[in-house]
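In this view, the complex is presented without one of its protein chains, the others remaining in place.
On to chain A.
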């Protein structure tokens, strides 16, 4: 079972973290710091696997981002690489040639995709199509943030409601 997944940049900035084992914040921070250092220190031609404490670390670099997973002793490293790659593909499909900035600015989306793909450290859906479909469906349910703001506006500014209402209906029509 995967223990956790970390995404960090070449500068060592954490971009995403998902923990599948309960750990205290302090412990998480310590692990993150240690691993980021270890992985960044490795040269490009080096093997993607390393043993760390009693876990195995599988990492891969995509452009400026490192994807780093910790798995248990008996797990299969190659399938973990596959999982990382699959996740990157998913991000790529969703954002359309994803870049680090996409993940920074839409980090919650990146989490949602990850959650549809992995659950509790296990791959829950091996079909890319299904994952993306689920995300799209869920996104449809989510209200457009623009609409939200408009609604807010309406609540607080009763005098302007006509204008807002028009605007909202226009948005809905678009949606």
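Everything that follows uses one rule, which is that contacts are C-beta pairs under 8 Å (C-beta built on N, C-alpha and C of every residue); 3 or more make two chains touch, one makes a residue touch a chain; residues count from 1.
Assume contacts and distances are computed from a predicted model.
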| item | value |
| --- | --- |
| Options "IBH1-like N-terminal domain-containing protein", "ATP synthase epsilon chain, chloroplastic", "AP-3 complex subunit delta-1" or "3-methyl-2-oxobutanoate dehydrogenase (2-methylpropanoyl-transferring)": UniProt name of the undisplayed chain | "AP-3 complex subunit delta-1" |
| Missing-chain contacts mapped onto chain A | 1, 14-20, 22-25, 29, 43, 45-51, 74, 76-79, 81-82, 104-105, 107-108, 111-112, 115-116, 119-120, 122-127, 130, 134, 137-138, 141-143, 145, 148-149, 151-153, 155-157 |
